[in-house]
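Mind looking over this structure? Questions follow.
The complex appears here minus one protein chain, its other protein chains still in place.
Each chain carries a letter (A, B and C) given by its place in the written order, and its residues are counted from 1.
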C-alpha cells in the first residue's frame, strides 16, 4: 500500500484494485518538472508572506531544487507505490527535510496544484507549437515561391474546374493558417492563467498572494474565481479544438497530395525519402506520411469529444472524473509537434512535374467558363451562354476532340458569333492568370496575396 | 423534373431518386432572405462597375425586392420542384424579367453565394445570441445579489467540502461566461467576412469589386483567397465549439440545481412554473427544464464532431458533401437561442431556502480544514494537523456527534492544544466569509469579484 | 397555456418559455399512429382483464379508431397547444367520450408508452431497411455479374498494387454487407421488445398482462425489468451503430467511385442521370450523389455519439434529457432509407469503360509481385527476389519503359535467370486470374465467392 496524503478519518487500507485503478503516477509523472516549479513558487510565497518561517522555506526550496537535479541527471527515478506525482514529490522532500515537508500543503490543494501544473506544461508546449506552426506556414510560402509559375487544375467535386496558379493553392492553406493562429492565440491566453491559490475550491483563510506566485511562474494573469479555477478545463478544450482544426485542414491537402501524386494524376512529385515500400510488392512507393497525417485528425477529434463528454453534467467543483483529462493531453501535444514538423517536411520535399502538367493543360474543357463569359460579353444571356458552352463540351466529347481542335464549321454550328479574339482567350495558362479579381488566381492577385501573407507571417515572428 | 441552372452538356434527365436525395430546398429555403440580399448587392455591384447595364440592374433589383415583399407577406410561398433556394429565386426573377435573370449569375457561383448567405444568416444569429448571452450572465449577477447572504456547502466529488457564499458560486459561472464571450467574439469575427466574388473556386475574369459587395452587405471584411473562401467552414466549426462549450457549462450547473432541489438535499427552490408533473404519479414535480438543458450539449457536440468528420479528408475546393453542413446549423441556432433564454429564465426563478440551509450549516465536518489550519498555526506540521483533524471527524462519526457537540474531555483526548479562540473559528458562516484570499469565497473577495463582473458586463453592452 | 395530464399539486401556470422549450409535439407527432395502436392494445387488455368495464373499453377503442381514420384522411390535424402527442390524443378521446378518456392512463405512464411507441416505429422502419439493404446487396451482385470480365487495378495506399477482377471488388462490399446484416438483425431483436406495462419505472399494482399487449402489438418479446424498460435506449444506440457502420462502408466505395470516374483515372462511367452540373462552369459533370452519400456517415456518427453523451452519467430511471433521443431518430431513419435506395441506384447505373481499362493494363509495374514470386520459384530468397524486382521497376522508370518493353540485354543485366515461361506470366489479365488462393481474385476463387454470396442473399429473403 502506498503512502497517502490523507488518512486520519479512514479505517483500514484502500482496496488493491482501487489503488491500481486510481493511480495516476504512470502518466502524471510527466508533470514532475512543473510540479517542482509550482511548489518552489508556492513555498517562496509562503515564506515571503511569513506564513512559514524563512529558514524552513529555504530548506524546502533547497530540497526541491535537489530533487529536480537528481531527476534530471537520472539519479532519482520516479517510481514506487505513490498515488500521483504530488505524493511522490512530497515523500521525496520528506526524506530530505522530515515532517516539515507537509507545510508545503498549507493553503494549497492537489486540485489547484495539478491544474496549475497542467497549465504550465501546456503553455510551454504551445510556445513550441506556435513556432512549429509558423515554420509550417513558412514552408507553404516557400513552396508557393518555388513553384511560382506552375499552373494546375483547380478542382471542385474532385472534377477539374478551372486552371489555377499553384501559389494560389498554397495561399488557400496559408489563409487557413491565419485562423489557426488566431485560435492558437486564444488557447494560449486561456492557458496562461495561474490557478494556484484557489485551494480545494474556495480559496483559503491564509493570507496568500496568488499574484506573487503567478509572477514567479511566468503566468500573465491569475484566476478570477477559485471554484471556476478548480473546475475549469476550457483551455484544454480550446487546445483540442484548434488541434483538430489544424489537423483537419492538413488532412485535406494530404488528400489532395495523395491524389495528385497517384498514377492516374501524377503531377505532384513525392521524393523517395517521403515514401515507403511494401514488404510484398516490389514496385510500391506509398505516400505513408500523407496517409498518417490524414489520419491524425481522427484521434484528435476523439480527444476533443471525450473531454466534452467527461465534463458534461459533472457537478461544479473538482470531480475525480477529471483525472482522465491528462493522459490524452500528453499524447495530443506529442501528436501536434510531430505532425506539424512532418507537414513542413513534406512541403519542403514535394515538387510539381512540368511534363505531367503540360499534358493536363491540353484538357481545355476547363475553359468552358471562359467561353461562356465571352459569349455574355457578346450579348448573350448567361443562361444561353452557359447552355451553348455546355453543348460545345458535349459535342467535343462525342467527337473525341478538345475545344482547341474544333474546326471552323464545328464552331459555326455551335457558336455562330465566335471570333479570333474570343478564341485567343481559350488557353489554359491565360485562364488562370486572367482571374484577377481580388483574392483570385490571377497573376497580380496572387502576388498581392503572397505579399500580404509574408508580411503577416513576419508580424507573428516578433 | 425540376428546372436546373445547368444542363447543356447533359443528355437525358437526372435520376428521380437523385433529385429527392440531393435537393436542399427543404432546408436551405431558410436562407431566402439572405439570398435575396446577396443577389441585390451583387447586381448592384455589376451595375455600378458596368458589367451589366444600369436599366437591367434596376429591373433585376426591382424583381428581387418584389419577391422579398411577396414572400414576407405570404403571397409567394417557397415550394415546387427546385434543386435549391438559388434555383427557386432565379426562376422567380425570370418570371418577372425574362432571360436576363440569368445575368445575375455573371461572376458568381452557387459555391460562393451559398456560403455568403450562410455567413449573413449566422452573423445575424450571433448578434442576437450575444445579447441573449449577456442577459444570461446578468441573470447570474442578479441571482448573486438576490441571494447575497446565503451560505451553501461547496462540493468536490459531490461531497460537502467547504462552506461558500452563494454569490461565489454564481461568480464561477460568470467566470466561465467571460471565456464564452471571448470565443463568441472570435466566432463572430470569423463569420463576419464576405465571400462573394470568390466564384466557383478561383475568382473571375470579370472586373468585380468584392469589397463593394461586402460593404453593402454590412460585412467587416472580405475573403483573402477564393479557394479558401469556397472550401472553408471554420466559422461554423467555431460556432459549434463555442455552443458546445456554453451548453456543457450550463449542463454542469443544471446538474447542481437538479441535485440541490432534490428531496435529499432540498435547499434550492424551483418554482412550480419551472417544473412539470407526471401523467401517472400525482406527487411529482420534475425539474424538466434543467434536465432538457443538461441534455442539449449532447446534440451540439454531435454537430461539432459531425462537421469535423464531414470535412476530414475532403479534397480542397467545394465538395457536395458540404451541403450537409446547413441542415444542422439552423437547428443549432434555434437550440442556442431557446437554451440561453431558458437558462436565464431559470436563474430568474430559483431561490435558496434559508431553513434548509440552516439545517445543513449544522454539518460542521466541513470545517475540518479550518481546524487543521488552526493546528498548523499552533505549530503542528500540516501532516499532523490533517491527521488530527481527520481523527476528530472519525471520532464524531463513530459517536454520532457533530464537532460542535464534542465535550471538553473529547477535545483534550483528540486535540490537546485546543482553545477558545480556535473553537470560535469553527463556525459554518465564518468559514465561508473568512476565505479572503483573492478569488476566494470571503466576503470582501466576493464583493470584489462581483464588482469586476459587473463592470466587465457593462463594458460588453456598449 | 396547454392542457396538461397533471396539475393537482401545482400552483399557478407553467412558464411560457418552458412550454416552448419543453414541448415535443412538433416532432413526436410522427408517432401518432403508433401511439393509437399502443393505446388500443392497452385498453383492450384493461377490458379483457376486467380492470375497466367492457362497454367503456369499447367506447374508448371506438374513439381511438375514429381518430386514426380522421388523421389519416386529413380531417383531423395534429396541432394546438399540447405538451406532446400523448396529451393531444387523450384530449381528442376526451372530446369524444368525456372524462372516462383518462381511464386509459390506468397502469400506464408516458414513460413506458413513449418508448413502446418508438420501438414500434423503429421496428417497422427496420423491416423496411432490411429490404432496402437486401436490394442494395443484390445491386452489388448484379454489378459483379454485369462486369464479370473486367479487370481493374487493385489499390493499397491509393497506389496501384495488383490487378483484380472487378467482381472481386464487388464481393468485398458484399462481405461487409454480411456483417451489416448481422448487426441489423441484432438491432431488430433489441427493438422488438414490448415495454408497455413497465409503468413509470416499477410496474403497477393493477393485474395487467403485458404479454397480451405485446402479442397484440406484434412484438416478439416483453420487457424483463420495468426500470430497465423505461431507462434503456440501447436499441437506438445499436441502430445508430449499424447505420454509421453501413454509411461508413458506403463512404469508402463512394470515394473509390469518385476517384475512378475522375478525369485522371476515368475507367468508371457515371451516367449523366447520376451527375449534376454547375451553375457557373458549363463543362462540369459532378458526382453529387457519391459525395452526398460519402458525407452521410458524418451526421449518423454525430447521432451515435450524441445519444451516448446524452445517456452518460444519467441516474437510472427516466430523465427528461431522454426526450432529445427522438428528434434525431426520425431523421436518421429517413437518411438510411434514402441512402440505401440511392446507393443501389448508383450501383445499377455505373459501368466500366473497357478502353480506359485497356490503357491501364499496360501499366505492368503491378506485376512486380508476380516477377518476385517467379524468382523465388527459381530458388531466390524472397528478400533477393523482392530487391531484384524492385530494381527492374526502377530501371524501367528511369528509362521510360514498361516491364514488357525491356530488351533481352536489359533482362540479362537485371534478372539473369529470366526465361520465356516466367515472362509469359507477366501479363495484367493473367495476374488477376491466377490468384486462385481461397478468397483471392482468381477466376475460380471469385466464382466460388459469388456463388456463396448469392446463396447467402437468398437465405435472407425467405
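Annotations for the structure displayed:
Note that in this section a contact is a pair of C-beta atoms (placed from the backbone, for glycine too) under 8 Å apart; a residue touches a chain by one contact, two chains touch by 3 or more.
Here the structure is a predicted model, which is why all the values come from computation and not from measurement.
Shown chains touched by the hidden chain across the complete assembly: A, B, C.
Summary of contacts with the chain left out: across C:32, C:136 or C:168, the touching residue is C:168. Contact with the chain that does not appear here is found for just one residue of B:118, B:227 or B:258, B:258. Only one of A:18, A:65 or A:358 touches the chain withheld from this view, namely A:18. Residue in contact with the omitted chain (choice from A:306, A:351, A:378 or A:452): A:306.
Screening B:312, B:380 or B:433 against the full complex identifies B:312 as the residue touching the chain left out.
Note on the undisplayed chain: of the listed residues C:199, C:264, C:287 or C:349, the one touching it is C:199.
Interface residues of chain B with the unshown chain, by the touch rule above, are 156-162, 258-259, 262-266, 277-288, 291, 305, 308-309, 312-314, 363, 365-366, 368-369, 371-372, 386-390, 392-393. Touching residues on chain A toward the chain that is not drawn are 4-15, 17-18, 20-22, 83, 86, 105, 108-111, 199-200, 271-286, 288-289, 291-292, 294-299, 301-303, 305-307, 309-310, 319-324, 328, 338-339, 341-342, 345, 349. Considering the complete assembly, chain C touches the hidden chain via residues 5-11, 99-107, 111, 154-158, 161-164, 168-169, 171-176, 178-179, 182-183, 186, 189-190, 197-211, 222-232, 234, 237-238, 241, 244-245, 248, 251-256, 259, 294, 297-298, 301, 304-305, 308-309, 311-320, 369-370, 373, 376, 381-384, 386-391, 393-394, 397, 431-432, 434-442, 445, 449, 452.
Quick note on the criterion: only the chains that are shown with their structure count from here on.
Over half of the residue numbers found at the chain A and chain B interface occur in both copies, marking it as a same-residue contact.
When each chain is reduced to the average of its Cα atoms, C sits farthest from chain B.
Rounded to a whole number, the gap between the C-alpha centres of chain A and chain B is 24 angstrom. Annotation for chain B: residues 5-11, 105, 111, 199-200, 294, 297-298, 301, 305, 309, 319-320 touch two or more other chains.
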